[in-house]
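A single protein chain has been omitted; all remaining protein chains appear in their positions.
Letters A, B, C and D mark the chains in the order given here, with residues in each chain numbered from 1 onward.
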Amino acid sequence: MTPLLEVRGIDKSFGPVKVLHNVEFSAYAGEVTALVGDNGAGKSTLVKCIGGIYPIDGGEIFFDGKPVQIHTPRDAGELGIEIVYQDLALCDNLDIVQNMFLGRERKSGLLLDEDSMEELAEKTLSSLSVRTVKSIRQQVSSLSGGQRQTVAIAKAVLWNSKVVILDEPTAALGVAQTAQVLELVRRLADTGLAVVLISHNMNDVFAVSDRIAALYLGRMAAQVKTSDLTHAQVVELITAGRSGELGLKNGVTP
Amino acid sequence: MTPLLEVRGIDKSFGPVKVLHNVEFSAYAGEVTALVGDNGAGKSTLVKCIGGIYPIDGGEIFFDGKPVQIHTPRDAGELGIEIVYQDLALCDNLDIVQNMFLGRERKSGLLLDEDSMEELAEKTLSSLSVRTVKSIRQQVSSLSGGQRQTVAIAKAVLWNSKVVILDEPTAALGVAQTAQVLELVRRLADTGLAVVLISHNMNDVFAVSDRIAALYLGRMAAQVKTSDLTHAQVVELITAGRSGELGLKNGVTP
Amino acid sequence: GDSGQTTTSTTSESATAAAKAGKIGVILPDSKSSARWETADRKYLEEAFKAAGVEYDIQNAQNDKTAFQTIADQMITNGATVLMIVNLDSGSGKAVIDKAKSQGVAVIDYDRLTLGGGAAYYVSFDNTKVGTLQGEGLSKCLTDKKADKPIVAYLNGSPTDNNATLFKAGYDGVLKPKFDSGDYVKGPEESVPDWDNTKAGTLFEQMLTEQPKIAGVLAANDGLGNAAITILKKNGLNGKVPVTGQDATVQGLQNILAGDQCMTVYKAVKKEADAGAKLAVALAKGEKPTASSSVKDPESGQDVPAELMEPQAIYADNVKDVVADGYVTKEELCTGDFAAKCTEAGIQ
Amino acid sequence: MSKVKELPGEAIVAATQAPSIGNSFRAYVQRVRGGDMGSLPAVLGLVVLCAVFAIARPSFVTAINFANLFTQGAAITLIAMGLVFVLLLGEIDLSAGYASGVCAAVLAVTLASLGLPWYVCALAAILTGVVIGVVLGALVAKVGIPSFVVTLAAFLAFQGLVLVLVKEGTNISVRDPVIVAIANKNLEPWLGWALYAVCVGVFAAIQLVRATRRAKRGLTADPLSLIAFRVGTLAVLAGVAVFVLNLERSRNPALVSLTGVPIVVPVILVLLVVWTVILRRTSFGRHLYAVGGNTEAARRAGIPVDRLKISAFVICSAMAAVGGIVAASRASSVDPNTGGSSVLLYAVGAAVIGGTSLFGGKGRVLDAVLGGAVVAVIENGMGLMGYGASVKYLVTGCVLLLAAGVDALARRRAAAAGLR
Partner (left out) sequence: MSKVKELPGEAIVAATQAPSIGNSFRAYVQRVRGGDMGSLPAVLGLVVLCAVFAIARPSFVTAINFANLFTQGAAITLIAMGLVFVLLLGEIDLSAGYASGVCAAVLAVTLASLGLPWYVCALAAILTGVVIGVVLGALVAKVGIPSFVVTLAAFLAFQGLVLVLVKEGTNISVRDPVIVAIANKNLEPWLGWALYAVCVGVFAAIQLVRATRRAKRGLTADPLSLIAFRVGTLAVLAGVAVFVLNLERSRNPALVSLTGVPIVVPVILVLLVVWTVILRRTSFGRHLYAVGGNTEAARRAGIPVDRLKISAFVICSAMAAVGGIVAASRASSVDPNTGGSSVLLYAVGAAVIGGTSLFGGKGRVLDAVLGGAVVAVIENGMGLMGYGASVKYLVTGCVLLLAAGVDALARRRAAAAGLR
């Protein structure tokens, strides 16, 4: 089975600081791949490289087996890659509907079709059990932390994309909302999408993922089937970069 | 036992939207009080009212049994209330040390004592097991989500304050760092501080808290000893505002 | 716009004279108070210097007195031995003169006298006389129109331009007695900052709104006059309310031919330029030229040797004099509709 | 207008229940008290200013002065309208004033020297504006020089360019009757009424269509009564304005008749409507707000930020060109000062007073018109007072401060109520 999204040998430095070393990573259609790693391991950086936010210093990206060039977020969007970033990128001066359709507004003729956007946004949001939002015409600057997170997730799943990457999507969410998002993640994968989930919560990771990839200090320590791993092994991979036979050996990728 | 920090009958509206209704809340010295509630319940708003960020529309705040007026963050700081906000307030253009000592710089004579600040910051940060920060003279704009969170926490515990309020402090943290912060929370309470912890993670809440306060749609549903509650009861309070005898009755505070 | 290019040239014919002569620097004030500086003064000065075969450098400070001083510094650095300046104000003018003197560089005041400055020479028109001609011109046109107790409005020049003060002194000298006697009525008065024509338009429009019966406008130069005429036109009053001017610009002369402007004052800049250049060239050669008259500096009380030219009033019937003098060409003046009016006015 | 989600019984009471005149009015009052002032401060400032001037100088409230107001403020307003686009992105264009001067000079030169027909010349002027905008925008977006520096450099360079075009300081007369008419002539009275009818009609139609369409989809729509109220208000206010402007205002009606809506009014109106529709109802406009609010978020949403920046500068310079044409028309001439002195600061001031933020993400084209009106009323009123230059500067500064103070204090109060 060829992965839907694959990166090979990715290097990334910020000035003198090298953050990603020769990273390999794959996400398969119909599967949830969990990307785990300690704070500062480079998870968000990897995602931003895939999303065209940061240019990569070296390495290749394959989509559906074919090498692709992603230079801008637009390129990623056109391939069908949708990302919820950890530093939620919402425009505080726009309302919820406007943010959800940003960059892909519906039009009737030359003008915006506000009504149909409002309808669709409403539908998507209520499926994510948002109860306390007063109006979907509210500016996002007045939302609570969890509400912002929900809007960002809703924005990403609104499109018929092929790959959805979620960078710590449930960090700010309440109990019910978290359950809803995890369910959504599973549902997306089941409809054939490749889903990548970044999370520090091992319970969540084990609950929904098919595969786990562990980053350690900018290097990919291992990418293994979830069923082949124990909770303790993953924690070891995260904190030490290795666990028994698995993981990095003296700083060299296996 | 008089609570170290107590608020009574707090009301707060944003324009036409009423977010807090007659809220009562207490935090006791030597205890960890968990503040829970759904997304948008008003937890962060309550904290910001206590911190002097938002002016309150009605109600009173008592510190050590005496009524106090908190109009600005400065007032809160002078009382010894230290807060880690959910929307981390860090200055991106300053480095880690500068952020940690912001507003309370150490001086020798008229000039800043950079050396002693650097030393102290270093010590505090390493106690929170931050391993991947390259230099504490790094600008905070280049930190990862978890690293930012750690800096904000370190900043708050640097001072000899009497009340420490943490708004979802572990949301972005890795496994090891979360454990470290929870341990710190417990340690702070044990040294006699009143600690308030906001979290959506029930495991964490039950692991460290002595008391649980549940907000439901801007109303305080219940404030009870942790030992008197079950996991399920808390979730019920969060999502429905009531659980058996506990909680709101027809929208009226008990 | 070839005139914009400053030439630093030595003409070969009189190379021998030039060999001994120093370099002459000229600083013009701006190009928005009047078109004359760049279109007339620069041209005539260049011609005069070229003819004398001296090295020269003409620059324009564009109404920026810091730039004015910097240009003076740079001219001295570049080796100028004589400076000819049209000051922006007496203070900065004096600073330039002082600095130049301390370096052994002689300074001529051109068109505007630097009060208390102590320049070696002063070359100009009789500016009070200019104002007098304007005042007389306006009375003449009002008489022609048989105006009865006309209300006269003033659009004075820039409050920061000393010449504007002299012009006003001139026309006040003519009109004030008539106001006092009740023949005329003093209307609204404004000084136009920086001679700004756009501002002048709004200023005059509001004067007219506040005092609809304005029957004569004393505008200090052609640009301000044109601003007033535009507003009058809008109200259908052009040609009925006489307007004055100064500088005999193409626009002003066309307004006169069209009957919208009563008169302008022609200052034969060529004469002024020639006189200035003659003094400058002599100074550059190390001579001590003598001037025909002198002017008393009211601030220092000293007599400054001076050459003062005579201004001339221009009405529709003698527009041709300006063309004949070569100050304005027939081609620029008699475009389009004006061809017929030119013929009518006897311009060939 | 806003879609309300139903909340559980004990939940917070929603702001708007069912839209009706009463409820809408209550909601508006609450919004205003809550700090969402919209254009209220600018309008209030305008009313206060007018009242003061009217008392001090009765001539302020004459038909002729009312007409003057429009022509006096037109150029600044047009330039400010363009600046709104650049300000929305958090950028600035210091060169807009001189850009209008350059374009006016192009108009004057092509008219005078080349003798081309007026529309060709006007087009040339606007095209010059477009080219200027492309260059400025590219330097800002593609090369990455801060817009303050780029446009400061352009401010200097254009000053030079104007001088080159007007041959180092001459005054070029503009005598083309059509161009001169723009700022100096008026519509036939019947045309004013026709324009009025079209405006009110179209406004009513749009409101009705939108409401029925939303109702059909089951979204909250404005009720008929509210629409009728809005349309009625517009009809009355615009009607009074047209009526007054159609009064005879000549000093000498026997000699020359002076009536009708000044031609600049429909020019400004059309541009106001067009730009407002573009900003509010097209994805281009939406993207402008997004880039101004959070450039990074916009970039991540796949919005071509660079292209958008260039477009904004193009619009700004093109509107500066239009402003320049109106200025040239009003002065019937172009000189090295056209677009210079305080034109730029007044234009930026107009946008800011109207409510546009200098930090991007907030602003409307209407702001420029309202702010432009404030600036024009101050200049106009001060002109009638007949003070000397120094007093006039002083008073103008203070009045400007007062007008802005109303706004600031209102927002302050709102911030104290927790909204900002």
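We take it that contacts are C-beta pairs under 8 Å (C-beta built on N, C-alpha and C of every residue); 3 or more make two chains touch, one makes a residue touch a chain.
As the structure is a computational prediction, the values presented were derived from the model and not from experiment.
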Residue of B:L20, B:V133 or B:V181 touching the missing chain in the full complex: B:V133
Contact with the hidden chain (one of D:T77, D:S100, D:T128 or D:Q159): D:Q159
Hidden-chain contact residue, picked from the options D:L49, D:L69, D:I126 or D:I353: D:I353
Touching the absent chain when the full complex is considered, from B:V68, B:A89 or B:M202: B:A89
Touch with the omitted chain, as defined above, among B:G77, B:G146, B:P169 or B:G218: B:G77
Missing-partner contacts on subunit B, residue numbers: 51, 53, 72-74, 77-78, 83, 85, 89-94, 98, 102-105, 107, 110-112, 115-116, 118-119, 122, 126, 131-138
Positions on subunit C where the hidden chain makes contact: 1, 3-6, 8, 31, 38, 57, 59-60, 62-67, 69-71, 73-74, 76-79, 88-92, 94-95, 98-99, 102-105, 116, 158-160, 165, 191
Touching residues on subunit D - with respect to the absent chain: 90, 94, 139, 143-146, 148-150, 152-161, 163-164, 168, 342, 345, 348-349, 352-353, 357-359, 388-398, 400-401, 404-405, 407-409, 411-412, 415
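Here is the rule we go by: only the chains that are shown with their structure count from here on.
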Between C-D and A-D, the pair joined by more C-beta contacts: C-D
Subunit A and subunit D: spacing of chain centres that average the CA atoms, whole Å: 43
Distance between the centres, which are taken as Cα means, of subunit D and subunit C, whole angstrom: 39
Multi-chain contact residues (two or more partners), subunit D: 8, 12, 15
Subunit A residues counted as touching two or more neighbouring chains: 131-134
